[in-house]
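I have placed the structure first, in the form of structure tokens, so that the comments after it can refer back to it.
Complex shown without one protein chain; remaining protein chains in place.
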Amino acid sequence: MAGTEEIQQPTSEIAFQSKFRWSDMIRVDGRINLRGCLLLVTGILMLVNLYMIFMVAPTDAVLGHVQRIFYFHVPLAIVSFVAFLAVFIASIAYVFRRETKWDNLAHASAEIGVVFITLALVTGMIWAKPVWNAWWLWTPRLTTTLILWLIYVAYLMIRSYAPSPSKAAIYGAAMGIIGFADVVVVYFSVQWWPGIHPTPVVGPLADTGSLDGTMRSVLLFSMLTFLALLTYLIMERMALQDTVDQLRGIRFSLRRAARQDAIPGD
Amino acid sequence: MNEFLRPIGVLLWKDILIELRSRDLVVSLLVFGLVVVVVFNFALNATPELVTEVTPGILWVAFAFAGVLAMNRAFVREKEEGGLDGLLLSPISRDSIFFGKAAASFIFMLLVEAVLLPIFAGLLNFSPASFTLILTIVLATLGFSVVGTLFSAISVQTRSREILLPVLFFPVILPVLVGAVESTKQALGGDTVVGLGHWLPLLGAFDALFLVICHWIFSIVVEE
Partner (left out) sequence: MPDLIALQIELPSSNLPWLFAAFAVSWAVFFLYVIYVTRRQQEMQNQIRQLRRAMEQQETPEGD
């Protein structure tokens, strides 16, 4: 029964939460609940951000209210890029260190990055329909973003199709590295692609330079908010991955214990 | 250097020998390439003017899809009889395995393209005897085989490998494909003089980049 003793140890780590208490958000078992705090901060930031977008930011003279999508769309796109950068760095760290936490970080960042970039694409299309009168134009920026989306969806597929968790980690790292290198290359090759508009004329980023001061600060605030949201979601997703790993560990040692029990004969 | 090159040569010769005896890959790729052109012709309902405009696209879609098929076979063949384990157990460096397999894919694809190109030229009405075009094909095929070998080694280990390979391969290879199409467009447009544009050097740069990254990642991926 040596196997079962090892499993007993981490019991205290899983606090049995029978009832939700607000104080749990900040401290649990005398320790600061980092995730809870971050959730609280992110929630407040999101609400303030909404106020900023709808009450503080001026209505765009040309595009009207629909321009406010911009304060969601641009931060989503930029933050998803941050997430993919995190995938790249975590993948390299995993290749050299072979520590599960790096792989968990890469996996979590990739998944949330895909969620964010999907939203960036969707909000972009919703913006494009009234402004460009088309859901989609094959501009360099849009094309690059779509390819980015494809690469990281492929990243998630490769992980879920891999034969074992350790293979999933190493294949994921491979895709995380080559995918990010490819994004840079795609960006340049698509820029020089003559078949399409060279630069977005009415695109959201084309007029960043001419943004008025209030608009710019609202945009910056929104970016900060989404960065906080990204961090919170990554932490939540990594905690989930920890639990998954824990459960797998318990299952594994149970099976081993059962096999040991079976050998002497019941 | 000889230590490094000899295993590559042996691996390459092994793949060529298998192909010479079975002849299944090259023949099926040739037929596949022809089918793609015919399907495009029906799908686009091509008039002569349209054909000249979309020729580079058709050409590269045919080559790229044929390439994916070739890559799929490259490691499935190894996997089926446990050959991959044998390769990994043998005293050859991972680099040699990578370059050996990539070289085999490269040569098979070039062979297929060499046969298909004159046929396509006849069907789509262009002149294949262009230095730019040939250099483009060689460079792009190099990129295809390098990236394809890496992803083939990964996808062969997974469930639903036939679907996973194109899903991984195409988004990553896209820069090479864009470069190849644009360069072909220039080549067929007639300006085969010095004005190669920036696409050929760019293709070369992509190849170099992919060569470095892929062969590094390959050694990590197969050591598991």
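Every chain is named by a letter (A and B) in the order it is written, and numbering of its residues begins at 1.
Keep in mind that, in the parts below, a contact is a pair of C-beta atoms (placed from the backbone, for glycine too) under 8 Å apart; a residue touches a chain by one contact, two chains touch by 3 or more.
Just so we're clear, the structure is a prediction, and the values are computed from it rather than from any experiment.
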Shown chains touched by the chain that is not drawn here: A
Contact residue for the chain not shown (choose from A:41, A:115, A:137 or A:227): A:115
Given A:81, A:94 or A:127, the one touching the chain that is not displayed: A:127
Of A:66, A:93 or A:153, the one touching the omitted chain in the full complex: A:66
Touch residues of chain A, complete complex, unshown partner: 1, 4, 7, 11, 14, 16, 62-66, 68-69, 72-73, 76, 112, 115, 118-119, 122-123, 126-127, 129-131, 201-202, 229, 233, 236-237, 239-240, 243-244, 246-247, 250-251, 254
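Operating definition for what follows: only the chains that are shown with their structure count from here on.
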Inter-centroid spacing, chain B versus chain A (mean Cα positions, whole Å): 33
Residues on chain A engaged by chain B in the complex (per definition of touch): 95, 147, 150-151, 154, 157-158, 161-163, 166-167, 170-171, 173-175, 177-179, 181-182, 185-186, 188-190, 192-194
Of chain B, residues touching chain A in the complex: 147, 150, 154-155, 157-160, 164, 167-168, 170-172, 174-175, 178-179, 182, 198, 202, 206, 209, 213-214, 217, 220-221, 224
